[in-house]
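All protein chains of the complex are present and in place, except for one that has been dropped.
Moving on to chain A:
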Amino acid sequence: MSARTQEDLRILAGAVIVPAVLGLALSVIWWAAGGDGTFYMTVSLPWLPFAVGLLISALLLPALVTLIAMHRHVEQVRRRTVQEQTASRRRLLARLDHEIKNPIQGIRAALADEPSERQRASIDAQSQRLTSLLGDLRKIGEVEHTALELTTIDPAALVEEAVATITEAPGAGERRIAVSLPTAPRPLPPIVGDEDLLFLALVNVLTNAVKYSAPGDAIEVRGRAAEDVVVLEIADTGRGIAPEELDLVWEELGRAQEARSVEGSGLGLPMVRAIVERHGGTARLDSWHGEGSTLPLSLPAAGPTAGG
């Protein structure tokens, strides 16, 4: 948002300054080339206000043109955002429809079947599926709305604990997990944030790295500090994501085609992004299909600012 405002300001400043600078340059060249002559403008006194008005209008013209262009631009961006939101909402509804349809179908099919233990077991299993779907949706809501409890956190300790936790996950023992955080000349600066939520985000990303890789694959946790931002980056040599599906993983319930064979809710990364953005940071995913992925989480060391 602030980046766009800055850009708009620059355009406006350009519109005001460029004619003056251009005029000055022409004058200097003309004068240097020995240009001579005098221009007198006479105007009868009663018409002086009109002439001054005309002059001011001419001066304001570029600003007006720029304003109109800016307005159009903003309108365009707004319309595109609305379009994107509508499309993303439609996709979410379609996915929800899909996720709910199947368990309900299972229940109705089981009910139509003869009464038996198997029938009861099916109904139970399908209602569990619906329950866990609701639970996952609820988690996102909670992460987005729960009050942040801010403390000063040592990123190295946080990473160490998250890695220790993930080491106990099934399959983690067969991955080569390496942590490389800077120690010289100085370690990562402390960050202000909600420790429980940031831990949740880190563990989620690490869980993905384990889930979408094979035994023998490498997982690396890297850290670096840049200006006022601490970047924690989780990289793996797992299966990666096809470029056309890269945006999908950030959408609720969105799952890449290939990921459907692995158990998961499709809510992990949206939750990670929600946590990081609540801290005023950004989460990105770079992936090379078949080679692996890198997921840098950038967190402002000062924590979420009052406005964000």
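Here are a few things to note about the model shown:
Just so we're on the same page, a contact is a pair of C-beta atoms (placed from the backbone, for glycine too) under 8 Å apart; a residue touches a chain by one contact, two chains touch by 3 or more; residues count from 1.
Rule of thumb we're sticking to: contacts and distances are computed from a predicted model.
Chosen from "protein-glutamate methylesterase", "Response regulator transcription factor", "Spermidine/putrescine transport system permease protein" or "ABC transporter ATP-binding protein", the protein name that UniProt gives for the omitted chain reads "Response regulator transcription factor".
Residue A:Thr146 is the one among A:Ser57, A:Gln85, A:Asn102 or A:Thr146 that touches the chain missing from this view. Checked against the full complex, the one of A:Glu99, A:Glu161 or A:Glu245 touching the unshown chain is A:Glu161. Touch with the chain that is not drawn comes from one residue among A:Glu7, A:Asp196 or A:Glu291, which is A:Asp196. Mapped onto chain A, the interface with the missing chain covers residues 127, 130-131, 134, 136-139, 141-143, 145-147, 149, 151, 161, 165, 169, 195-197, 199-200, 203, 207, 271.
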